[in-house]
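This structure is in structure tokens; I'll ask about it shortly.
The other protein chains are all here in position, but one chain of the complex has been omitted.
Chain nomenclature is as follows: A and B, assigned in order of appearance, with residue numbering initiated at 1 for each chain independently.
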Amino acid sequence: MFDYIRNFFVNLGTSWTNWLNSFLPEPAVTVVNFLVIGIILVMMPVIATLTLTWMERKVIGRIQNRIGPNRVGPWGIFQAIADAVKMLVKEDIVPDGADRPVFNLAPILIAAGAALLWAVIPFGRGMVGADLNIGVIYLVAVGSITTVAVIMAGWASNNKFALIGAFRVVAQLLSYEVPMILSIAAVALIAGTMSTMGVVEAQQVPFALLMPVAFIAYFVAGSAEVGRAPFDLLEADSEIVAGYFVEYSGLKFGWFYIAEYGNLFAISAIATTLFLGGWRGPFSHEVPALGPLYFIIKTILVVFLLMWIRGTWPRFRIDQMLGFAWKVLVPATLANLLWVAVILKLPVPQLVQWVLMLGGNLLIIFIAATMLGRAAKRYAEAHNLNPASSAV
Amino acid sequence: MLSQYAFIAIFAVIAFALPVIGLVMAWFLRPKKPNPAKNATYECGMETIGDTWVQFKAQYYLYALVFVVFDVEAIFVFPWAVAYNKLGLYALVEMVLFVFILLGGLLYAWQKKALEWH
Partner (left out) sequence: MQQLMFIVISAVTLISAALVVTTRSLFRSALWLILTFFGIAGLFILLHAEFLAIAQILIYVGAISTLIIFAIMLSRGVMDPNARRFNDQWGLVAGFAAVFFVLLTAIMTRVPWQTTMAPAPMAAEAIQLLGRELVTPYAIPFEVASVLLVVAMIGAIIVARERES
């Protein structure tokens, strides 16, 4: 009995498969299993939206000294469901001159892209939709579906704010994809594999401790990819009235919203998988059923960090944002990649390698911070700003 | 290996089906009362001014091009990274060379202010 609970989720899966096997032929069992796993995973963005919107409004509310939602259900926990019902029954408005097929396809595409990410994210040992050999690049490649959907939405709306918003989003997505891929490449380098399961198995020490540069770069790039504050100038309400989905209403807008929160949750889950040890934790090898628990806790912590940043940081300007990606993150992640490669070839014990990696990373952070500080000072002098008030 | 991708294919079908089902459901539930004012393009409550297809700056194109270059570079890094443990020192030297050539390109773009936003 205890053995069954120890690896509860995998055993449950085995029992389920055995039960199916008793009355279904082999290929049908596979298909049914694929469908069941697929339907569970596809719900992840929806679940994320229902829980994280409530959490976000509570967290931001507390940061801003408010209470947050408190009317629908105890502590307002049914607020998200009320919002979902509202989305479902709202009138759908298609603006004149819109390119209808493209306009309707864009929200479907963006929601599908958000769901597809979950196919390779491991929740625990042996608990992954598909353990692809190229898992970590799959995560980046699926993100390009989002780019396409954003361009489609902006173009089809026949609205210049939507079009400008879409172009800004795409410029941001493109610029931050480069440091993101490079930080993931460093992970693949240490792990020696691109499978997400393999990356988690390889993390005797969470990679965030070995390569803080890669982790920070991923974290920043991730929050930029999902358009979170301080990178939310894409939907800067005061300038371009919410950006590329300004013309969407009802559930079509809803899918953009769900994709946004689904991606927020996915980015946190990927950061957990690649840098924070995924489902690993104390006793996770003896009791694999603890894995998903650790995974969810770590992911929620990363989500909380992102919300905290959103509640406290002012918005970036577009030139600052793009400059930061190309002039700080790209050189830093490249330096980290080469440094890790050099260390891996040094004939010293593993522990020494780890210390050297961390040391080199701290040096990179120090250099980057110093250069940023100097640039900020130069900028302040050039624009006659008071250095004390504009120090970054 | 193909069975993994069979899952991805089935999953992709489900992932597309879910939003479609949602939209079909909403189609039955929601009111449908369009009128010209409602369907007009939104522009801060004013009549739309000018054409939607404003011409874009070459800046965007330049960004996309620099991105393509680095994207291709990054995809080259991955097979190298996976095989790295089994390779000799020459793998390190070659990748350092590869990255430094590209860093030269980045520095050039930086110097020419191609990375600035005007």
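By definition in this document, a residue touches a chain if its C-beta (ideal position, glycine included) is under 8 Å from a C-beta of that chain, and two chains touch if they have at least 3 such contacts.
Everything quoted here is computed from the prediction, not taken from an experiment.
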Chains still shown that are in contact with the chain withheld from the display: A, B
Among A:Asn11, A:Thr51 or A:Asn133, the residue in touch with the chain that has been omitted: A:Asn133
Residue, one of A:Phe167, A:Phe219, A:Tyr248 or A:Trp339, that touches the chain absent here: A:Phe167
Residue, one of A:Asn104, A:Thr147 or A:Ser249, that touches the chain absent here: A:Thr147
Absent-chain contact - pick from A:Phe34, A:Trp54, A:Phe103 or A:Trp155: A:Trp155
Touching residues on subunit B - with respect to the absent chain: 1-2, 5, 53, 55-56, 58-62, 64-69, 71-73, 75-76, 78-84, 86-87, 90-91, 94-95, 97-98, 101-102, 104-105, 108-109, 112, 114
Touch residues of subunit A, complete complex, unshown partner: 99, 102, 132-134, 137-138, 140-141, 143-145, 147-148, 151-152, 155, 167, 170, 174, 177, 193-195
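Keep in mind that, in the parts below, only the chains that are shown with their structure count from here on.
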Between subunit A and subunit B, centroid-to-centroid distance (C-alpha), Å: 14
Touch list for subunit A against partner subunit B, complex: 30-31, 34-35, 37-39, 41-43, 46, 87-97, 104, 107-108, 111-112, 115-116, 119, 129-134, 137, 157-161, 163-164, 167, 170-171, 174-175, 177-178, 181-182, 185-186, 188-189, 192-194, 241, 246-247, 250-252, 254-255, 318-319, 322-323, 326-327, 330-331, 334, 337-338, 341-342, 344-345
Residue ranges of subunit B touching subunit A (in the complex, touch as defined): 1, 3-8, 10-12, 14-16, 18-20, 22-23, 25-27, 29-34, 36, 38-44, 48, 50, 52-54, 56, 60, 63-64, 66-67, 70-71, 74-75, 77-78, 81-82, 84-85, 89, 92, 95-96, 99, 103, 106, 109-110, 115-117
